[in-house]
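Can you keep this structure in mind? I'll have questions shortly.
Note that one protein chain is taken out, while the other chains of the complex remain in position.
Our next item is chain A:
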Amino acid sequence: MQEIILDIQNLHKSYGSKMALKGVSLQINKGTIYGLIGQNGAGKTTLIRILNQIIEADRGNVFFNGKPLTARDIKTLGYLPEERGLYKNMTIEEQALYFGQLKGMTKMEAKNQLNYWLDRFDITTWKNKKIQDLSKGMAQKVQFIITVLNQPNLLILDEPFSGFDPLNAQLIADEIKNLAQQGTTVIFSSHRMESVADMCDALSLIHNGEIILQGSISEIQKKYAKEIYEIHLVNTHKEQLATFLNNNAYSTLIVEDNKQELKLEVTKVTTERNLLQDILKLGELKLYKQYIPSLQEIFIKTIENA
């Protein structure tokens, strides 16, 4: 049984008449990377801001390491907001010392951690540069360093790859995975589904302030994978096919029908064995594959059905 680091129970939040969160509950295991997925305006940022105690929830509870989340826990959190920003006229070192000390580190600790990360990213020469002299990508890297400077137990990353080129995005992704391996729990918020599939162990899909899909990536994919089969046939027997298409035991969709090949998508209703037997009567089987939809497709479908 994995240890739960963050337990969110029934959070509600509204801005005036607009309900931003309608009873959100989720649990995050220690040392995992947890995805928070949703369209823009779904409620992700509101949830993150509540966790960071920037705003207060109207109702509901947040337990951190089994105890209600308080202002004292802030120093064990790291937060990389979607809208990045640092003080433009301060050097990287001044900035790191400032934010490090605000998070309760001593000057020395902040300095050591900064040196460690600058060294790790091979950018030690940047130390005395001002943010205004850095490119956007460089500034993003510095922002990441400042976020992890206090060695947080819980790292909250809102769209961490935005603004990075593919090479640096990979570099940051590797660092995030590395931190998770060392025991840091990561909340990874994004509207880009493909990056989540690659990074996360589990996720919640938020839509209109509600969680409409939740679980580990493998569980979710398994759940959706069970229902759909991709079948490619050649030399099909027309009558059998007509009978098959009319068979209420299956819901069948012709994806492509050219003279050489027929591509079907069958949603299984009976057992897999029956399906296979029936399919074999239709013609020469070229491909029989349980269709595993991408997370992106699952999300879009779930949101459409919500």
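As a convention for this text, a contact is a pair of C-beta atoms (placed from the backbone, for glycine too) under 8 Å apart; a residue touches a chain by one contact, two chains touch by 3 or more; residues count from 1.
We take it that contacts and distances are computed from a predicted model.
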item	value
Protein that the absent chain corresponds to, by UniProt name, given "Cytochrome P450", "ATP synthase subunit a", "ABC-2 type transport system permease protein" or "Cell division protein FtsX"	"ABC-2 type transport system permease protein"
Residue of A:Ser17, A:Asn40 or A:Asn89 in touch with the missing chain, whole complex considered	A:Asn89
Residue, one of A:Tyr34, A:Tyr79, A:Phe161 or A:Tyr229, that touches the chain absent here	A:Tyr79
Sole residue of A:Gln9, A:Ser25, A:Gln39 or A:Gln101 that reaches the chain not shown, by the stated touch rule	A:Gln101
Hidden partner chain, residues of chain A it touches	49, 52-56, 74, 77, 79, 81, 83-90, 98-99, 101-103, 146
